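In this view, the complex is presented without one of its protein chains, the others remaining in place.
Here is chain A:
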Amino acid sequence: MPDIELQYFAQLQDEAGRGHERRQTPAPTAAALYDELRNVYGFALAPACMRVAINAAFAPWDQPLREGDHVAFIPPVTGG
């Protein structure tokens, strides 16, 4: 199972109780990984209102995960 580096922001960071973690996951895609983490942490945000960044670049939710990928789920942004 690939080892993934996760980084959490905003509401997700509060809900996970951490900003970073490394996790071995059977999830083949970012979408499947978010579902897995939702079961663990009870994330309230639906993926439909978020984006995902893999290795600090926006990526499609169905992009296959590879060993060592850095994954960040992006809650609705509120800068400005």
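We take it that a contact is a pair of C-beta atoms (placed from the backbone, for glycine too) under 8 Å apart; a residue touches a chain by one contact, two chains touch by 3 or more; residues count from 1.
The rule we apply is simple: contacts and distances are computed from a predicted model.
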Can you pick, from "Phosphate transport system permease protein PstA", "Molybdopterin synthase catalytic subunit", "Germination protein, Ger(X)C family" or "ATP-binding cassette domain-containing protein", the UniProt name of the chain not shown?
"Molybdopterin synthase catalytic subunit"
Touching residue (missing chain; options A:17, A:42 or A:79):
A:79
Among listed residues A:7, A:25 or A:63, the absent chain is touched only by A:7
Touching the missing chain, which residues of chain A?
7, 9-11, 14, 49, 53, 56-58, 72, 74-80
